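Of the protein chains in this complex, one is absent; all others appear in place.
Let's turn to chain A:
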Amino acid sequence: MGVLSLIIKREFIAKVRNKSFIVMTFLSPLLIVGMSFLIGYLANMNKGEITKIAIHDEAGILKSDFKNDKETQYVDLSAMPLKLAKDTAAKNYEGLIYVPKVSNTEELSTKVEYISDDSPSMESIMSMEKVIDNKLTHENLKKLGFDAAKIDAAKVDSDIHLSKFSGEDSLKGLNEIKVGIGGAFGYLIMMFIIIYGNMVMRSVIEEKTNRIIEIIISSVKPFQLMLGKIMGTSLAGILQFAIWAILGGVLMFGISSFFGVQPGASSTVSPEMMEMAQKEMGTVQTYIRELWNLPIGTLTVAFIIYFIGGYFLYSSLYAAIGAAVDSETDSQQFLFPIIMPLMLGVYVGFFTVINDPHGTVATVFSMIPLTSPIVMLMRIPFGVPVWQLILSIVILFATFITVVWFASKIYRVGILMYGKKPTWKELYKWLKY
């Protein structure tokens, strides 16, 4: 058996046998599935509650306009004196809407008060304001001699229909879905790099602190050891991800069918929703067709390529850092510059790609090798020109080879240095040894 495969095998077995690895592998899906159900459950619980709000309308104009709905119930306390209404509301209700007596209804636009010890949500304030706006606008129209009912009837709610030049229907919100899919892949790469890059680093530090490193590299080349370590760790990582995917899927399916709830969904399917769903059936079909129209092949191939390029690029940096330091606590200073571009990639991806997937910022970041594995994957669902894809991959792999070469130099020197934390300057000097 070749030396490299021996190292890969050892690293893989060492990782997989590790207790924390086993615990993480089997506990994480349980935790994640459990969490998502908990969130779904809590959201549902909140939905069932009815907020009761009192109204004291001295003007007698607005009280009939606040209409009860599923979540809010309005109680008219206008008959009580204000003082008593306040006391009652403070004790029994969420808050009190106070409409003072005014000579001119226009004044009401600024005079209505909402009294409550809880600070109300933006959403509820806006809906209250909307009621008042509506009412006062109607009053104004009436004064000006218009027939409010006719105006209401004349109002139009437009809905732009999206389609492609090929004649197919297109959909709103598709950008979000596309970014979501690309983002999921990009995010997966980032998570993988952070988790398993760290693992590579720890394993290098372990060999240093155990003092076995010199024995190993008297038998094999440091580069072989580094490469074997990175590959063995990634295999363990892929195994872990695969187990997570399978276990998570099985758990999701099992629990959903058992309880008949959807994780994270707002509520169980009500009859109205069913009705709506039927109406929307056509739309859903369009969505599904759009999803199938996504460049799934390109996306999968690109994911594998960017995954390999990105992971090796970063994990060789992690290995170099592990070699340079004596303990994990010393590594923080050097880790920061690694995490930075990863974070940047994710943020740039989510904020710029969604607005303008082919804009300058998104294009540039999908070329920079430190961010391209994340940003480019987010762009691919929008259709990226082939030349850009090739250029980005070429840059990534050129950088990957250079960085691995540099990292292996630092690694080679670093693993034999004990007892002190090097400075950036020293790391630079090591490159020339």
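Here, a residue touches a chain if its C-beta (ideal position, glycine included) is under 8 Å from a C-beta of that chain, and two chains touch if they have at least 3 such contacts; residues count from 1.
The rule is short, and it goes like this: contacts and distances are computed from a predicted model.
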Among "SoxAX cytochrome complex subunit A", "LemA family protein", "ABC-2 type transport system ATP-binding protein" or "Nucleoside ABC transporter membrane protein", UniProt's protein name for the complex chain that is not shown is "ABC-2 type transport system ATP-binding protein"
So one chain is hidden, and I want to know which residue out of A:104, A:121, A:218 or A:360 touches that hidden chain in the complete assembly.
A:218
Touching the absent chain in the whole complex: find that residue among A:3, A:84 or A:296.
A:3
The one of A:210, A:257, A:329 or A:360 in touch with the missing chain is A:210
Over the whole complex, note the residues of chain A touching the chain we left out.
1, 3, 6-7, 10, 14, 18, 206-207, 210-212, 214-221, 416, 418, 429, 432-433
